[in-house]
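Missing here: one protein chain of the complex. Every other protein chain is in place.
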Amino acid sequence: MQRIFNRPEDMVNEMIEGFVRAHSNLVARTANPRVLKYRQAPVKGKVGVVTGGGSGHKPAFIGYIGRNMVDAVAVGEIFTSPPAQMFYDAFRAADGGSGVACLYGNYAGDNMNVKMAVEMAAEDGIEVKTVVANDDVPSAPKERRDRRRGVAGEVLMWKVGGARAAMGGSLGEVIAEAQRAIDNTRSIGIGLHPCTIPEVGHANFSIEAGTMEVGIGHHGEPGIEVVPLETAGAMARRMTDIILPDLPFGRGDEAVVLVSGLGGTPLMEQYILYFEVEKILEEKGLSIHRSYVGNYFSSLDMGGVTLTVMRLDAGLKECIDHEADSTGLR
Amino acid sequence: MQRIFNRPEDMVNEMIEGFVRAHSNLVARTANPRVLKYRQAPVKGKVGVVTGGGSGHKPAFIGYIGRNMVDAVAVGEIFTSPPAQMFYDAFRAADGGSGVACLYGNYAGDNMNVKMAVEMAAEDGIEVKTVVANDDVPSAPKERRDRRRGVAGEVLMWKVGGARAAMGGSLGEVIAEAQRAIDNTRSIGIGLHPCTIPEVGHANFSIEAGTMEVGIGHHGEPGIEVVPLETAGAMARRMTDIILPDLPFGRGDEAVVLVSGLGGTPLMEQYILYFEVEKILEEKGLSIHRSYVGNYFSSLDMGGVTLTVMRLDAGLKECIDHEADSTGLR
Amino acid sequence: MTAITNEQGASILFDLIKAIQDHKQYLSDIDGAIGDGDHGINMNKGFTICKERLGKAPESLAHGFMILAGVLMTEIGGSLGPLYGTLFRSMAREIENVKDIDKIAFGRMMQCGKEKLAALSEARQGDKTIMDVIIPAERAYREAVEEDKSFAQCLEAMARAAREGRDATRDMAAAYGRASRLGERSRGVIDAGAASCCLILETMARSINEKLTSLAAGSNS
Partner (left out) sequence: MTAITNEQGASILFDLIKAIQDHKQYLSDIDGAIGDGDHGINMNKGFTICKERLGKAPESLAHGFMILAGVLMTEIGGSLGPLYGTLFRSMAREIENVKDIDKIAFGRMMQCGKEKLAALSEARQGDKTIMDVIIPAERAYREAVEEDKSFAQCLEAMARAAREGRDATRDMAAAYGRASRLGERSRGVIDAGAASCCLILETMARSINEKLTSLAAGSNS
């Protein structure tokens, strides 16, 4: 394992140390060493925006802490949901008296821990409402959308929720906006080579050279198909063919596009894929309002990409265009 | 090769296509398809800031095009200097009548092509002055600093030069500031696994598992030593031991720190290394004014990191703190 | 003997901790086959922290379970933390004010744990999770009580059902947790959570039975 760390079990804590020190202008510690917050949080009167999840997805989740973005984040072990106590502490760090919107991804552990944390917060009189991202199309059929995972679409959900909260939206409004964000967002991943959890020391799944895994999850959850490795153009076609009909996106829709590398795939190749995606979206009559290309939501050192497309309406557009500042996204 | 592209020989052009389309709010094409410019360039009366080099280093070089940053970039083939004609076209795209500062890295090809381009521009009455970055300590002994390569320190040089130009500095002032930037900057890389040029199809050097290559270059140029893989703490110690005495940096110095991933190393690990570096710099009595952690200057899919430290004075600090906007750096 | 005191039960914690520590690699390996290979790491971490937290010894089984639950719920995360946290917390709550843990008290404890778990997890029998161990084990114990078996026999019935439940997960397709993403491909391997749950129940049964035996020997002599 050609990696940089001291002891595998210290990686998350040391990453947090490095992050807080490098970005002390933007983020701050809280009493819980596994909960980080925006320096200015809690903002009195503003709805607090919270997320959290397992580590290994940098810049997600802490990289989205910032102005008009996420107020507090619960940081779990690598690929492991943070315990309820951490979510609860994040709620407290973010609560400015107007309630907290917890915008997180649909994973069993996160669901249970958030549920327990919400109950704990309720006992303290902190109102927490949740949106559970489920943008990953291949992870379940459309009829079982409730079982789909949350992937890179979460970044757009945070951007939207953070903006609505910053504009003074009520808890109900922030939740509704973030829910509409994710309801209008579809994603898919393609895996090119597996990732290795340093504490495990070897990849716990494999992708044979010359093949690619379509629909792979952010922790290496198996996709829907393993097919021979394709050109960028064919990959883009395959990805859009799966996600566009699912919403469905149609002629005239305004869209936000996010291509995210999974950690081991160079930015150059992400732009090449983006080019192919844009050509297809244009051909389908979508107009692209804004694009993001880069490692926005990664999976340790996994090779591959995710493609996320969001359909805009006036409210979502206002939120996406709202100025923001975090290390991961402006 | 588990990579995303169509034909290897089209990668650079398609990356440019993707980049220009994704960031049309910031960058624009020029008549030369291999030269991109800031949308607003040339700005009348402002010194134009130009750079260029081989591809494969994303976000370098085009990712640093932007407001108060680089005005135009010549984009070469992967790991291959752009021809003189491209540098010349970039000079023309950037020239607002006050001359052009060409801030680039010390590689034989770039040196020759820039030299020829500067002569071509002179024939047209465009004054071009150059600063050649040579921040990579391991690439030559101190007495032969003129032979050292330019690496991630170039990013700070562009930031400084771009800021000084934006503040209305004359060509002489911009050049002097950028030169001082690089004169006060030292870098070193450590390679963990090799990169593969898609057109070649296999890595043309190797780093044995369990070892690391100290002082590796941005194209896989051999380092000064291959040693057993170390902990993050020992790596940071080794890197700082080489670069700090070289300037030398000393107690009381204010510094900018840049940790850059080489493309295949996750951000999480870069923060872990940053933490170790910061501890050492503190122990040596340096105070850290600003830090950057991320894939700022990469080498295709190479595993590893570079560490760059810059010593600030009042002028450099003013430039580093000057507001800027590019896809790679704010 | 027909009961142990809550205080005597305290040492069960150390048996549980040792069992988990000894099976760390095994639990990770089976998780690796269809999950992400960290189940042993996660379990070991929680139980090892708990050991530090317990110090010399907890006051009672209830107290020990509460400390374990606290560690799992506040420091472990994942699915495991809330699931086992809830299990041990609800069991602790149920026997908190019980002095002697006899077969009835133990049965109430098991039932309460199982119910709280079911309320949290959504997974049902057949979904290839820890529910496939806890549900049949609790049922077997309850039936043994109804058949008026001895405490020791009830515990043995529980352990046997736990093992059967664990082994039955081999032929199931996972519907929850990471392994569920493999769908049909998840068949053929036992579930990691089922294995750890079985290990816990077996260890509890053995530990109590040992105590019952030595207490009996003590009172005989």
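Per-chain numbering from 1; labels A, B and C assigned in written order.
We adopt the following convention: a residue touches a chain if its C-beta (ideal position, glycine included) is under 8 Å from a C-beta of that chain, and two chains touch if they have at least 3 such contacts.
Please read these numbers as outputs of a predicted model, since none were measured by experiment.
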item: Contact list for the unshown chain, restricted to visible chains; value: B
item: Residue among B:G18, B:G48 or B:P83 that touches the chain left out of view; value: B:P83
item: Touching the absent chain when the full complex is considered, from B:V70, B:I197 or B:L244; value: B:I197
item: Missing-chain contacts mapped onto chain B; value: 54, 76-77, 79-86, 108-109, 112-113, 115-116, 139, 197, 199-200, 204, 217, 219-222
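The rule is short, and it goes like this: only the chains that are shown with their structure count from here on.
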item: Inter-chain centre distance, chain A versus chain B - centres from mean C-alpha coordinates, in Å; value: 29
item: Inter-centroid spacing, chain C versus chain A (mean Cα positions, whole Å); value: 34
item: Between chain C and chain B, distance of the C-alpha-averaged centres to the nearest whole Å; value: 56
